[in-house]
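Of the protein chains in this complex, one is absent; all others appear in place.
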Amino acid sequence: MPDARVNVPAEVARGKPFEVRILIRHPMETGYRTDESGKPIPRNVLATFTCRYNGETVLVARLGPGIAANPYLRFFVTARESGQLTFEWVDEAGVRGDERVAVTVV
Amino acid sequence: MLHALAVVVACCAGSVAAQERVLPLSALRSGITFAGADVRAMQSDDIANPGMLWVERGETLWNAPAGATGMSCSSCHGTASGSMRGVATRYPAYDSTAGAMQDLEARIDDCRTHRQQASPLPRESDDLLSLTTYVAHQSRGLPLGVSIDGPARAAFERGRAFFARRHGQMNVACTQCHDQNWGKRLLAEPISQGHGTAFPAYRLEWQALGSLQRRLRACPFAIRADMPPSGASELTDLELYLAWRAQGLPIETPGVRR
Partner (left out) sequence: MTRDDTRRWRVRRRLLQCGGALVLVPWLPAGAAERDIVDIPAFATFLAGRSPRWERMRLDLPSLADNGQAVPMKIVVEGPFAPGPYVRAIRLFSQRNPVPEMATFEFPVAVERIEVESRVRLAGTQRVVAVATMSDDRLYAAAADVVVTIDACMDGT
């Protein structure tokens, strides 16, 4: 099932920062909610998010329950060579996700 | 559709009163016009809009084989952007085979059980929400235009009566807030006209996407009235009345609301 949406510009200028946006499906469960029967829903947040550009890590985001459900991240990366941005994340239950997008540098 | 409706009105003398609108068409405003700047920004950006995650999931489900037939929605309907375009503008609709009014969710489950030989998807389940959102999304930007003719008329009248009737401990009718006091504030929040054209929608309060019926059930809770269960015919009746009341407003699915 797809669980993330990514957007980068179609082409980016070499040496300049370009915008990266990603929206990830995740409840970011705080641990303070209860279900219909009153049972607490265990905490489970998307704890670590990593963005790599042609293999090199350019951003690590460590998120807590203070980040809203279905986390949205917008940040900038400096364009170097054409290639790929890969995104990986893992939540507190150990479930992993990943996504990738091509980067075209002109 | 609107022309046909006008012809029906002209021909049936006794039905003129039925077409009277408490909220005139010229005064219609989508819920998004009552929302704050942040909610509006979130809805208008397809990458930031969390509802789009359900649209994507819906697309996957649309193409996935289901049930004993092993057929997917696309096996019969092809590409949704073609076959489903405009469909949501006509719902809720009367289905003669089922002998009942169906909202989009019920229609999808009808297809699943009778055409795909698959089990129906529970209301508010992720799969049904995803499929409904995906289908309704194909009508984004298109104006609502439901029929209240023939078998739909009785449901329409029931829905209209529900909207005008007082409910619950607070003894409040929908019309009092949403026809008579829209635009005014309840505590810090502006009261919308209560159309539902953006549903299924991502409601910040839910931290998830939910159906129009879920949103409708939240109102009785707020006024301390009994909540009809999900899928109750009263809710479909109300959906029909709301869709007629919002005639001409464009579908916004997936919307973002607070």
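First chain written, first letter: the chains are A and B, and each begins at residue 1.
In this text, contacts are C-beta pairs under 8 Å (C-beta built on N, C-alpha and C of every residue); 3 or more make two chains touch, one makes a residue touch a chain.
Bear in mind that the values here come from a model prediction, so they are computed numbers and not experimental data.
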Partners of the unshown chain among those that are drawn: A, B
Option touching the unshown chain, where B:A98, B:A161 or B:L186 are the choices: B:L186
Selected residue (touches chain absent from view) among B:G58, B:G210 or B:G255: B:G210
Touch list for chain B against the chain that is not drawn: 35-39, 41-42, 186-189, 203-207, 210, 214-215, 217-219, 221-223, 227, 258
Residues in chain A touching the chain absent from view: 16-17, 28, 30, 32, 53, 56-69, 71-78
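To be clear about the criterion, only the chains that are shown with their structure count from here on.
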Rounded Å distance between chain A and chain B, as computed from the means of their C-alpha atoms: 32
Chain A residues within the chain B interface of the complex: 1-7, 21, 23, 25, 27-28, 68-70, 72
Residues of chain B defined as touching chain A within the complex: 46-50, 52-53, 56-57, 59-60, 207-208
